[in-house]
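Please read the structure below before turning to the comments.
Note that this complex is displayed minus one protein chain, with the remaining chains in position.
Think of it as A, B and C in the order they're written, each chain with its own count starting at 1.
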């Protein structure tokens, strides 16, 4: 396996020109995520309307090409989707990443493990991230934005 | 090395017929010693007069042949001696036992280490314990009574 | 011949001789010997894959991380844990019981709260609670034992009444008694108490299923189950582990640290501060592989049969001169025999046995409260494992008479 499997062109593109970079003010929520292993920080700003649709999302923070590109691709993919769809997409993405993550624990609740197996949401551009699986230390980078997004949804007043 | 080096006849004799077995009432002090490794318990009762002479000593507790014989021989050896003499005798006895004990720590204060080297008090019957050195696990048994005695002296009102 | 014959050859120490006489190892309740494959697995880790874990961004570090986490997964499967992240490594079971006292205990126990132990606990499951009792003013209650060395459950309802915690051994390291773990867990839960099981003597010798045990925490130690020293494992329920404050603070267990404070990372690493003993985890994983290959059912069967043989042989040979503590029925006990012989002090018995290279333990076995209940200062203890056979028992029975010189 070579680095070209990891650093696909579209990933480098998202890294160099991140989509939805920035901040959102109130009433958007602001959620921080850390990768304790390498110090990456992602901040996800989230607007969800009363119908449960993600109307806007912005990404802040600093990280490696994989974490930043993944968060950028994620922001593009989830905007306009319902929370349900976002959750399914997240499951699909993690499923693509995470045979390894599940095995060593992850957040590991059993119901989630089931849904990982079931979910198969169309991935579009996100497919480019598939190569990350061959570089297991980078999986945490790729999923950082997504985990932060899930947490943001949980904490959003429109949801709870 | 055979068991006969350890279990010399005189040791077995003290084990079978312990000297000064019993208790002393007030104003004698009562001091308990434990061998945390094997559960042996020795109790030393001690009478010291105003001139600093050990006027009486009795031994209680339960233990193996070595700890009980050693305490019995000790009781016979120290009765009638001054505290100074008892401390020198103890140092000599430990010196006979304890190359090993010193090395792995013992109570290990440096001044004591010096005195161990210097002291050479006549040992009499106690010489029979010399074989214990070849059985390092038993050194703690042999010194239990002596350490308890030292502690008893420290705690005795005639001393402090 | 036992179906386990031949396994002795896997354990290099057992080929050791002193004065040209073979070693007869009867102290496995204290620590087990290691098969060559465990020793080799650890050496191979250092020769091929050594790196720090979870932190490295290179292939070697990934191999080391996989080695650690792979071992965790093996241990989880071995005890039928519902989730791998519920298995926490520490240096031994003593550390893990202290961890529980200092995290779950400090978070849940206050003045006047009752903790129930048994009279047959190892100091590792007593002293941490004494320490908490001194700090918090909690009350310790003790399940007594019967003359046959079983837990005496006649007063169990009263003892559990209002108690916050029941912490007890699944098998006594002195008496061999196997306790009714599932039954006690159910009773404790019905009374509203949390349940900790010290399975240090259970996991090495009997098939262990933490879900069937029904407890909330199950802890055990690697060196008694063919694994290396320096590693123990705790299984706990996710909800409880997540609610607990951290134990040791430092690297690996944090999510973020600032000058003002810190936040903890997810399970299991939240409880694993600092560089873990990856080699020891690898060794424990190999030990679990070895045990699984032999089969825990087969091991248990072998030990029940050898226990029966030992009890028969020792009593036939020494009659009333020997008293073996603990349950008389081999099926309700493990292969651990604490005995007294002709009133001879255990240390002297051990010495004459050692003269023939027979390794037994003499002392209080880190269970002084139990010794007091038994009315002994110390006992001699012989204990078995899969590598022992009838010849080891015969040697013990034969040599014991040499202690007669100490009979008073």
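Simple rule for what comes next: contacts are C-beta pairs under 8 Å (C-beta built on N, C-alpha and C of every residue); 3 or more make two chains touch, one makes a residue touch a chain.
Note that the coordinates shown come from a computational prediction; the quantities given were computed from them, not determined experimentally.
Considering the complete complex, the chain that is not shown touches A, B, C.
In the complete assembly, the contact with the undisplayed chain comes from C:251, out of C:70, C:207 or C:251. Note that of C:229, C:298 or C:402, the residue touching the chain absent from this view is C:229. The hidden chain makes contact, of the residues C:8, C:91 or C:342, with C:91. Across A:48, A:64 or A:96, the residue that sits in touch with the chain not pictured is A:64.
Residues 2-3, 6-7, 12, 15-16, 37-41, 62-68, 135, 138, 141 are the ones on chain A that touch the missing chain. Considering the complete assembly, chain B touches the hidden chain via residues 34, 36-38, 103-110, 136-137. The omitted chain makes contact with chain C at the following residues, 12-13, 16, 18, 23, 25, 27, 30-31, 33-34, 36, 38-40, 42-43, 46-52, 55-61, 90-95, 97-98, 101, 122-124, 126-128, 130-131, 134, 140, 142, 221, 223, 228-231, 246, 248-251, 253-254, 256-259, 261-262, 273-280, 346-347, 350-351, 353-354, 357-363, 366, 368-369, 372.
The definition used in the following text is that only the chains that are shown with their structure count from here on.
Chain A and chain C, compared by their mean Cα positions, are separated by 43 Å. If you average the CA atoms of chain A and of chain B, the two centres end up 72 Å from each other.
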